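The complex appears here minus one protein chain, its other protein chains still in place.
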Amino acid sequence: MAKIRPLGDRVVVRPDSKEETTRSGIIIPDTAKEKPQQGAVIAVGNGRLLDNGGRSVMELHEGDRVLFAKYGGTEIILDDEIYLVLRENDVLAILD
Amino acid sequence: MAKIRPLGDRVVVRPDSKEETTRSGIIIPDTAKEKPQQGAVIAVGNGRLLDNGGRSVMELHEGDRVLFAKYGGTEIILDDEIYLVLRENDVLAILD
Amino acid sequence: MAKIRPLGDRVVVRPDSKEETTRSGIIIPDTAKEKPQQGAVIAVGNGRLLDNGGRSVMELHEGDRVLFAKYGGTEIILDDEIYLVLRENDVLAILD
Amino acid sequence: MAKIRPLGDRVVVRPDSKEETTRSGIIIPDTAKEKPQQGAVIAVGNGRLLDNGGRSVMELHEGDRVLFAKYGGTEIILDDEIYLVLRENDVLAILD
Amino acid sequence: MAKIRPLGDRVVVRPDSKEETTRSGIIIPDTAKEKPQQGAVIAVGNGRLLDNGGRSVMELHEGDRVLFAKYGGTEIILDDEIYLVLRENDVLAILD
Amino acid sequence: MAKIRPLGDRVVVRPDSKEETTRSGIIIPDTAKEKPQQGAVIAVGNGRLLDNGGRSVMELHEGDRVLFAKYGGTEIILDDEIYLVLRENDVLAILD
Partner (left out) sequence: MAKIRPLGDRVVVRPDSKEETTRSGIIIPDTAKEKPQQGAVIAVGNGRLLDNGGRSVMELHEGDRVLFAKYGGTEIILDDEIYLVLRENDVLAILD
């Protein structure tokens, strides 16, 4: 399988199937303005470039289950599965 | 119950029911341009990423009763209750 | 009475009644584009979050009589009185 | 007379009467896009909040005669005279 | 062959042919809002100018195979081949 | 003659007459989108306020002949001559 390393503060997320989402106990109401999705983080970038030239420490790690805003992410298909490349800032929360 | 850890300067808030809101003694006039809501903070993020790579100290803590602008938050349903994920900056004040 | 602690560089202001405003000697002409109001500061936040993670020292203190731009503030009713939650930046001047 | 202390990098200016303006020797052509006005600074704020939490040193002082852009200022009437509250950045120049 | 040295945080990328893209195992669904492309980095700039006057360390290196957003890049033809000049920020990920 | 001291990074420029402009050897084509003008710097401000509270060192000095974008400047008439108050950033180049 091709490996993918996101740049900057980007992460690669595999969105949950509907079944997995239901099992998590979190429901996004149909009336919500912006419907976040759930998924699993499979790759994490080196962090956002800081003004001093360093990189931010990412809050996310491989394997984290997350709630994320679909808006702003880019869909790709890798080995027949859909993934999203998005910025850490578009991830709302980690689900434990 | 699934646990939820908000990222960055986000917090998770459980909005008050109408009865709880009335008991607080604060009323938002119908003529107000932007109607803030009341609720309880149930989870707090690690703080906003600073230019130097550190994190801001959050002003909010779990259990704080708050007045917040609904605008900008994201609604989720967890174990049959509605919650909002929003940024500390969208919280106007703590109610003691 | 419920206590309210504004977050960040916000303050809570009790707008003057028309009688109090007239007594101050300051009049806002009807032709003014943006009509500022007068009032008393009743609560002051911890200051604006700075890039270095610290907080700005607020220029305003409880009890200050101020001239403020209504625009941008949020109206609330507490124990039958109207208050405004607004940012220090929306306060034009202190009236001595 | 009520005293007024502008906040941040604001100043209070008393606009010249037409007679005073003419005496200064400066004329704003009718064809000018943005017509600056002349006046006298009667109060000066503590300076703009800097990223490091300090305050900028104001270039203006009480008594300075100035050329300023009316745009952005707020008109108030104090003891029957018109004043403007505006930011130092809206003052173009000091007239010696 | 003329050599090209991109300025700042820009890189020069040679987009894959359709055959090369297919071999990588990554597919961009037709339904994707923003269709990223694949290619090879052939030149890398000195880095983004930082506030302190230094330059950021580029995450990309010559020879990296990348997934990039076409949007924002500038097409040029050099010795009968198409290249794109784009900013590192428009590169989503490195493909290993 | 009234003296004028521009604030911040502003300068006061006396635009060339048509005759002076022609003598300089620089012509602005009629087809140019934005037509810069030529003139002489007669007063220079203290510099732009920096984030650390200091002032930038101005690149311009009294007496410099300059090429400037008219856009953004403010016209004033002083002792029957037209002057422009503009920001150093609106000056494109010094003509030696």
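Chains: A, B, C, D, E and F, in written order; residue numbering restarts at 1 for each.
Going forward, contacts are C-beta pairs under 8 Å (C-beta built on N, C-alpha and C of every residue); 3 or more make two chains touch, one makes a residue touch a chain.
All values reported here derive from a predicted model rather than from experimental measurement.
When the omitted chain is restored, the residue from E:13, E:66 or E:85 that touches it is E:85.
Only one residue from F:7, F:43 or F:91 touches the chain missing from this view: F:91.
Mapped onto chain F, the footprint of the missing chain covers residues 24-29, 31-34, 36, 48, 50-52, 54-57, 59-60, 67, 69, 88-89, 91-96. Touching the omitted chain from chain E are residues 1-8, 10, 12, 43, 46, 49, 51-53, 74-79, 82, 85.
Convention: only the chains that are shown with their structure count from here on.
The chains in contact with chain C as well as with chain D do not exist; no chain meets both. Apart from chain B, which is left out here, the chains connect through touching into these groups: A, E | C, D, F.
Taking the mean Cα position of each chain as its centre, F sits at the greatest distance from chain B.
Superposing chain D on chain F by their CA atoms means rotating through 50 degrees, a value rounded to the nearest 5. Separation between the centroids of chain A and chain E, computed from CA atoms only, is 23 Å.
For the pair chain C and chain F, the distance between mean C-alpha positions equals 41 Å.
Counting partner chains per residue, chain B shows two or more touched chains at residues 51-52. Because contacts link the chains only in sequence, without closing, their graph is best described as a line.
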